[in-house]
Each structure stands twice: as structure tokens, then as C-alpha cells.
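Here the complex is missing one protein chain, while the rest keep their positions.
Up next is subunit A:
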Amino acid sequence: MTATIDLDVREGVDRETVETVQNMGSYKYGWDTEIEMDYAPKGLNEDIVRLISQKNEEPQWMLEWRLEAFRRWQTMTEPKWAMLNYPVIDYQDQYYYARPKSMEVKPKSLDEVDPKLLATYEKLGIPLKEQMILAGVEGAEDAPAEGRRVAVDAVFDSVSVGTTFKDELAKAGVIFCSISEAIREHPELVKKYLGSVVPQSDNFFATLNSAVFSDGSFVYVPKGVTCPMELSTYFRINAENTGQFERTLIIADQGSYVSYLEGCTAPKRDTNQLHAAVVEIVILQDAEVKYSTVQNWFPGDEEGRGGIYNFVTKRADCREARAKVMWTQVETGSAITWKYPSCILRGDESQGEFYSIAIANNMQQADTGTKMIHLGRNTRSRIVSKGISAGRAQNTYRGLVSMHPRAANSRNYTQCDSLLIGDKCGAHTVPYIEVKNTSSRVEHEATTSKVDDDQLFYCRSRGMDEEEAVALVVNGFCREVLQALPMEFAMEAQSLVAISLEGSVG
């Protein structure tokens, strides 16, 4: 009966898609929460960096690290090579730190929790028990769980507001907490690994993040441990004119395994908001990390007003032999997306995989892809990218596959498919391939197609309306990537595919 159950769930997924198309507005998470916030003054200078460090009660070494990054950043210029058009960003016209006032003192019972914060979690679909834990209510961890077993770390504007299932994870030896807590509680791990995958000087946005990151998630899975549940972080930008700069550090020690999910939302705003995150993953011998993202930041309206500028640096280092990483991303949000989750395949026989769906509708622009850096022998990588463009959007796949001289007998397979809806959008594919040895093999396949009128008519003649038909056909186009996602995320992602293409036909 296993097959039946599996099928049932898949069926449910698609029903959900269809319902979502019919029932939802174009951006589900577009509300904002009126919560009293603590802001640092607008603008960026050393004092702000010091303030952020002080608010997080950081040790001196961390402050020094930030200041070093900040000084470096002042000498750098914004990269311009991506196929993206946006007005000049005034980095002095942003808030770099905001947090809900109610978080200054941790609440002792549900009554003390800011009800608006709770309402926010509810709207985000976080189960009640986890809401209580996130809000810091004492004893909430002991309440009976409601089926779903996902540990959640929620980051609201600049601060982590709580992490669930910490005790249970601790029993397995897994550390899952906010990065600010990790800096205080596990300095030896943070010192050893922070910046070891994405150095402070890596690129303009990563360096900015190194200076001003306010919070994010930290994961350490010890040797030989399979993490007993999925780990998940919800990021939400709420405050206006506030940049969000979260930093995530994941360390999978030898022979360990963890699956990590990341979801993002933001309210509708007329102005653009900046998001510059860094994710570093260190994977040691025989360890495996799966990192899945459903990025649904506010994409701006149909005319291109507002929306998130998403400049993200994500990189995994397969540092030792047979380490394995799998990036899966569903990018439907943001006005601008600049993001290339990458794999450094340093250990011999290490493996990197990248599965991506990038949807750009209306005036959205996405320039996204991956880098597979093959350094070790017998390393393997696989890239499956599905780009969907609609409205007047521009969608670029940009990917690098590099085989170094030492990476003998390594292999890459790249499949890059673009789908166009309508005749005012664009799809671009920019593959870079460098092979510096004679025994490695690189394959690249690319297709570009339009949504087929015959397919749409076939669906409609069976009773589906046009939007249902488009959602079905596009979900089919993305299937290989959707299947790489954990089941819960796959459902959310299918709905998102449908929502983000609303109004793209007819």
C-alpha cells in the first residue's frame, strides 16, 4: 500500500495547486504586522556595526571581525555583471537593525506575548505549539506535538525570535539555534568555521553582510549523527526601509546527515527593500546536507513598484572525501534576484547537486544559477535548472562548471530549460565551462520553449480554466526539481508556482 499512500499525497499536492490558484490573491504574505520596533538609526558606519554587535552581546573577536569586513566593504564596488537593471541603491538610506520591542524581555506566558507576533506566525502557517515555543513561552516544549516534526528557527526582521525542538535535538547532539546565540554559547565552532566558506572579502554583498548581519541560524550536526528531524528557518522582513542580513552557518561533521529548509516572506511595500544574506555550509567526510529554499519575498507589483532586492551568497564546501550537498531552490519572489548557490567539491569523490526553479513574472528580474568547482578527484556534479518567464520579466541562468587540473575523472551534467509565457518576457542562458584536465567530462543541455497552445487547449477541453491549465503545464515542466524537495515544501512550492503565474495569460 505504500505506493498508494505516496500517490495520494501527490494527488493532494496538485489539488492544492488548483485550489490555490482559484482562492488566493496574488501575494499571500503581503500583510504587515504593526509591532513596536526598536531601530538603530538609519545609515551605515562603524558605530552601527558596533551597536549591532553590542545588541547581540557579542565578544570582542566578533566585533573585530565585523569591523574588518566593514572597512573592506568601504573599498569595494557593487558588481554590475549580472543581467539586472535597478536604480542605484543608497546604502545610507536603510535601517540596518530592527527588532520587535516585545523581544527585549522574554515572555513568561502566552499572555505576555505580543499577540500580533503570534498572529504573524499563524498567518505564516506555523503550528500553534511551535508558535508558543517561538514566542518563548515556558513549558511549551513539553506540550504534545501535532504531528509535524520540523524544528523551526524564526527570524523576524533582524532577530531570531525563537527556535523549536531545541531540547530534543540536543539529545541527539545537534545544535540548532540562532547564530547570535551560537556566537555566545559555541564560540569555538563559530570561530573555526565562520567565513571559512564565504570569506569576509568574498564579494560586495557578502562583505556587507559580514559587517552588519544581525542574526540567522546555526546548525552543528556531530560525527555520525543523522539529524532526527528536518530543520527549518522562516525569514520574514516586516519593518519598512529595513534591510535584512541574515547569516546561516551549517556544519555537518563526518558521517552526519541533515536536511534544512528555508522559507521567506515579506509584506507588500511601495519601496524596495534590501536583503543580502550569506549561507555557509561545511561538509566533512561522508557527510551529507540537503538545503532547500522556497523564496517568496514580495516581488513588487505589476508595474514593478516595490519588492525585495535579493542579493544572496550561498556556498557549500565539501571539504573532505565523499561529502555530498544538494541545493534545491524555488525562487518565485523578489523584484531582483542575484543568487548562485555553489558547491566547492574539494574532497575526492565528493558530490554536488543543484536543482532550481526560477519564476519571473510581471517586472521581476532574476539572474541565478550555480557554480560547481571541482577540485578533488572523481567528483560529480549535476545541475537541473528550470526557468519560467512571464509578463515583462527577464530570467537569466548563469552557471559555472570548473574542472581543476587535480580533479581527474570528474563529471558534470547540466540541464537548463527555459519556458516562456507570452511574448514580452526574456530567457537567457549564460553557461561558463572551464576544463583544465583531460579525463573529466562536462555535458550541457539547454532548451527554450513556449507554453504550448495545444497543451492548454487539451487541458481546457477537459474542464480546467486557463490558469489551472497553465499551472498544471508549468508544474509538469518543473517536476524534476519539485520532486527533489521534501514533501511539505513540494506542496508549498507547487502552490507558489501557480500563484506567481497568476494573470500571466489571457
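Just so we're on the same page, contacts are C-beta pairs under 8 Å (C-beta built on N, C-alpha and C of every residue); 3 or more make two chains touch, one makes a residue touch a chain; residues count from 1.
Note that in this section contacts and distances are computed from a predicted model.
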| remark: Out of "NADH-quinone oxidoreductase subunit", "Carbohydrate ABC transporter permease", "Ribonucleoside-diphosphate reductase subunit beta" or "Fe-S cluster assembly ATP-binding protein", the chain not pictured bears the UniProt name "Fe-S cluster assembly ATP-binding protein"
| request: Consider the whole complex, including the chain that is not shown, and state which of A:42, A:192 or A:460 touches that chain. | output: A:460
| query | Of A:98, A:208 or A:473, which one is in contact with the hidden chain? | reply | A:473
| note | Residue positions on subunit A contacting the omitted chain are 4, 7-8, 10-12, 14-15, 18, 452-455, 457-466, 468, 472-473, 475-480
